[in-house]
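Only one protein chain is missing; all other protein chains are in place.
Then we have chain A:
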């Protein structure tokens, strides 16, 4: 069994209105000194078998084809 964590984030330069809204909410809570917040997504994926190289290729494929929209997002894959 292979466990992986995929992190999807917006590319630099792409406006993140949700991150901006979170920034302003943090200000409302009195948590000051916040420079910027960017919102992203985390996917925990479990793959059958123990072929790490095959898993890496499969995880990259799922990011490219579905989990990330590479027009606006970057992704990174960590295998535990």
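Points to keep in mind about this one:
To be clear about the criterion, a residue touches a chain if its C-beta (ideal position, glycine included) is under 8 Å from a C-beta of that chain, and two chains touch if they have at least 3 such contacts; residues count from 1.
Quick note on the criterion: contacts and distances are computed from a predicted model.
Only one of "FAD binding domain-containing protein", "Phosphoribosylformylglycinamidine synthase subunit PurQ", "Sulfite reductase subunit A" or "Iron ABC transporter permease" fits the UniProt record of the hidden chain, and that name is "Phosphoribosylformylglycinamidine synthase subunit PurQ".
Among A:1, A:53 or A:66, only A:66 touches the chain that is left out of the view. Hidden from this view is one chain, which touches chain A at 14-15, 17-18, 21, 65-67, 69, 71-72.
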